[in-house]
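Missing here: one protein chain of the complex. Every other protein chain is in place.
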Amino acid sequence: MGSSFGKLFRLSTWGESHGGGVGVVVDGCPPRIPLAESDIQIDLDRRRPGQSEVTTPRKEADEAEILSGTFEGLTLGSPIAVLVRNKDARPEAYSEMSEKFRPSHADYTYQAKYGIRNWQGGGRSSARETIGRVAAAAIAKKVIAQCFSSDLEIVPFVESIGTIRANVDTATVTRDVVESNIVRTGDPNSVEEMIDKIKEIRGDGNSIGGVVGCVIRNVPVGLGMPVFDRLEADLAKAMLSLPATKGFEVGSGFAGTEMTGRDHNDPFRMVDGKVRTTSNRSGGVQGGISNGEDIVFRVAFKPTATIMTGQDTVTTDLEDTELKGRGRHDACVLPRAVPMVEAMAALVLVDHMLRQRALAGDSE
Amino acid sequence: MGSSFGKLFRLSTWGESHGGGVGVVVDGCPPRIPLAESDIQIDLDRRRPGQSEVTTPRKEADEAEILSGTFEGLTLGSPIAVLVRNKDARPEAYSEMSEKFRPSHADYTYQAKYGIRNWQGGGRSSARETIGRVAAAAIAKKVIAQCFSSDLEIVPFVESIGTIRANVDTATVTRDVVESNIVRTGDPNSVEEMIDKIKEIRGDGNSIGGVVGCVIRNVPVGLGMPVFDRLEADLAKAMLSLPATKGFEVGSGFAGTEMTGRDHNDPFRMVDGKVRTTSNRSGGVQGGISNGEDIVFRVAFKPTATIMTGQDTVTTDLEDTELKGRGRHDACVLPRAVPMVEAMAALVLVDHMLRQRALAGDSE
Amino acid sequence: MGSSFGKLFRLSTWGESHGGGVGVVVDGCPPRIPLAESDIQIDLDRRRPGQSEVTTPRKEADEAEILSGTFEGLTLGSPIAVLVRNKDARPEAYSEMSEKFRPSHADYTYQAKYGIRNWQGGGRSSARETIGRVAAAAIAKKVIAQCFSSDLEIVPFVESIGTIRANVDTATVTRDVVESNIVRTGDPNSVEEMIDKIKEIRGDGNSIGGVVGCVIRNVPVGLGMPVFDRLEADLAKAMLSLPATKGFEVGSGFAGTEMTGRDHNDPFRMVDGKVRTTSNRSGGVQGGISNGEDIVFRVAFKPTATIMTGQDTVTTDLEDTELKGRGRHDACVLPRAVPMVEAMAALVLVDHMLRQRALAGDSE
Partner (left out) sequence: MGSSFGKLFRLSTWGESHGGGVGVVVDGCPPRIPLAESDIQIDLDRRRPGQSEVTTPRKEADEAEILSGTFEGLTLGSPIAVLVRNKDARPEAYSEMSEKFRPSHADYTYQAKYGIRNWQGGGRSSARETIGRVAAAAIAKKVIAQCFSSDLEIVPFVESIGTIRANVDTATVTRDVVESNIVRTGDPNSVEEMIDKIKEIRGDGNSIGGVVGCVIRNVPVGLGMPVFDRLEADLAKAMLSLPATKGFEVGSGFAGTEMTGRDHNDPFRMVDGKVRTTSNRSGGVQGGISNGEDIVFRVAFKPTATIMTGQDTVTTDLEDTELKGRGRHDACVLPRAVPMVEAMAALVLVDHMLRQRALAGDSE
């Protein structure tokens, strides 16, 4: 259990980083949505390792095959299964891992929980698992555009790498700007510094964390459910389910806790016949439900756990030892985290859109 | 939909702030757990309004009645229904609310989503809804203690109110210290300043936010599921489902994003025959699964939306207008948020304990 | 677990036959449906004991109180909690039950499963639990009528009592005919014989079973999901979840197994511009999905387990003994089973209607 997400647009991911492959089954996709493998491949290519000089040089083609759920280019309404074969597995690179727990990885906890683990890699905790999510989200985005909101726009971006903070205005940042640079920041002026930082950190055998910000525009009013399935609660779960994440905040977030209500409240005004707020410290959600303003949130990513220097650890035989990372890893996951954040946001939105349609029909 | 939580220890809350009452049904509680209404009442009393000079003077007795699921003082294994009648409803105090949307409340979004709302109060978005959660968590804590971990300890505390930060060491803070002061902070030296601040803010008709920290000790290794139902993902959802929350972080959180892997990783060492980490930036979870270290997290609460000064808003007829808050409200929810955070933490833990027992039986 | 039903229109029943009360929480009801307690009471009165000379003389008023989820006579879209207090509890009548397992009741299995049971009555296995289902279904029927199909008609009827078979044509039987006689059969000519049979059996301290048939008319085409959540699979589960049921069949059922495909297949013809079948051995479902023809099914009810003659049994101390039934019980549950079958059918339908609306919107 634990590998499925969504109530109505339900995905089930499967697969270890080493083994036959990884993939996803999406159950609940509406019928007659145009869908081709190329729709999925675009986003997998944004996610895959080896795509630029700031990601791991490990090459993975990550070619998606749709096994079911479509017919003559359209979805059938039946489960869509997507398969990506594993390649380039070099278990020998990981042999030491069979005997030692890598610090701040899931090796120890998986072993303790299950009494077994695929020590050739991170197993289910590998970022490779997110292939299934990104594939499912590529489908979700097509559903959103066709059935619910053709102008809805999810724009995630790297806001910081270590202590380098990009200067990004969530009201104006565009997807084009973000995708035009290999760190995927929303601030062209920070690109060079960020690239240099990642290279420096990598050259040092070290790693570094950062923050992904995200704005979602043109969200229909009324998404999200009161109480447990608040839109921001589901976004929080979605984001914290991504590997290496340590925090989530929406709207004013932690900074807002230092404000008073008089400064924090978002006044309502009528604008062009619509109820709007003149500020957006709520971050687009009130009472767990979208209010039509931009949804704005931030996700904290810790530095990658794999580093190329010796670290204290213990063996699977419970002896103290030392371990030095090997292999080809991202020194900074942030550039590749951007499409993952986007994917999880799309999956939360499409599910709540379907839930709202169940509740209220099309017209509301 | 949206009013249930948990896969195996499943609670369904119901009830508006104004109406017959509020309550909860807990399905999945193991049998033969000693349970009396007084077990529930203790926590409801920590949650209820009017309990001290820093909470709203609104008096609500919040007396819990167990309607089912117990027999001769023990749980039956069947659903446990708990009812708390609403009292002290003074709808006349809210009449203006029928015509105007209160800024940064759920009035507008509920109306937009459902085309109807109980304008006599916050409806399901009221903090009163959390009565059901706190009642369910009182049961959950008994299950944890009897079936899984008798020394597990959840210690939430007020870490900050506005810009006033308590000096709390999560390794040593005790429940006794927290419960001995009416703001429920973990730092005795901050109590007076925090009380004064709340009184000052209230006297000004304003409100203020803050942060609740929480440490959970003696957590069994192996709780949480890979991928979507990571322990921290479920905690994030749980906390962001509480009214007025805007952020969640676990372990190093947002601050950790500025660190390098070399400084951030938690080295393993054998201590007293157990695998331990010599630091705890992971916050007690690795790969989504508890590693036996203290689980440490923080939750951001925004300032209460109800303030006693005029604010711009719109009417239900979509005209610009002004609204001034009335009635008796908390100027700062933090002291009462402490038992709510504790409740949600307990509910996440018990559910994952039952899930782990399903997977692996008792002996692991 | 096990006390909830439905994916989108989700009910959670609670309550033992002896204790504070029984009830239900319905989560997922669309907003703005007119709903009053009297809407629920009508169906509870059809279900309650003591309503006629062929049911148990035990009097239970079963007055429903709506505790949440409505405002000014309309549903809010929030959970609707309904409470019915237990009355007329006479635990002394059951004292022997604390020491002996009643044959063909749930006493032994509950004790074995949970290590505890409310021996004052049947606990959750009591027909009294169905109050919650009937209340939820009263709401479901209003949702169906207002949102989906104003002319949909569920007509359950007693088809047989013991070996007495009513002559009922599912194409023409009306609700008025069924409700006009106290056995609730669809055949006026069988009424007297059935009443006499029940009285005779009761006079003998014995009990008797029977079959409830059901036809549902004007069902929209397209309800039900392929594979596991076929409409007939969900109906089967719904019916077999009712106390005392032992079988379910749809359309041609077991009799159809003796036919050849040539005789069994339902040919399609265009009738008044609609795709119709010229026979209905499918029973209104094909491939798990409604085809617009009448849904026709049958449910087998065993004879009531409580009889007034001595029976072999064992004690809770695991000694052989004898037990003689006492108290006031139905000698035949069939007349009261009719509204229960209707309730479960309505609950299955409304859930699939909401699921279909999520998938395809209003227009399909």
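To keep things simple, chains are lettered A, B and C as they appear, and every chain counts its residues starting from 1.
Definition applied: a residue touches a chain if its C-beta (ideal position, glycine included) is under 8 Å from a C-beta of that chain, and two chains touch if they have at least 3 such contacts.
Only a predicted model underlies this, so the values are computations on that prediction, with no experimental measurement involved.
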Touch criterion as defined above, residue of C:64, C:138, C:154 or C:211 at the omitted chain: C:211
Touching residue (missing chain; options A:118, A:207 or A:313): A:118
Which residue of C:32, C:199, C:217 or C:302 touches the chain not shown here: C:302
Positions on chain C contacted by the hidden chain, ascending: 1-5, 7, 13, 101, 103-106, 108-110, 112-115, 122-125, 129, 160, 162-163, 201, 206-211, 221-222, 224-230, 232-241, 243, 245-254, 256-262, 264-270, 273, 275, 277-278, 281-283, 285-292, 298, 300-307, 309, 311-314, 318-320, 355-356, 359-360, 364
Sites on chain B contacted by the missing partner chain, in the whole complex: 7-8, 28, 30-31, 77-78, 147, 226, 354-355, 357-363
Residues of chain A in contact with the chain not shown: 1-4, 8, 10, 12-16, 19-23, 25, 27-28, 31-32, 65-71, 74-81, 83, 113-118, 123-124
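One rule holds for everything that comes next: only the chains that are shown with their structure count from here on.
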Equivalent interface positions on chain A and chain C, same or different at half: same
Top-ranked pair of chains - ranking by C-beta pairs in contact: A-B
Rounded Å distance, chain A centre to chain B centre (Cα mean): 26
Length of the line joining the C-alpha centres of chain B and chain C, rounded to whole Å: 39
Residues of chain B whose C-beta touches two or more other chains: 1-4, 13, 113-115, 123-124
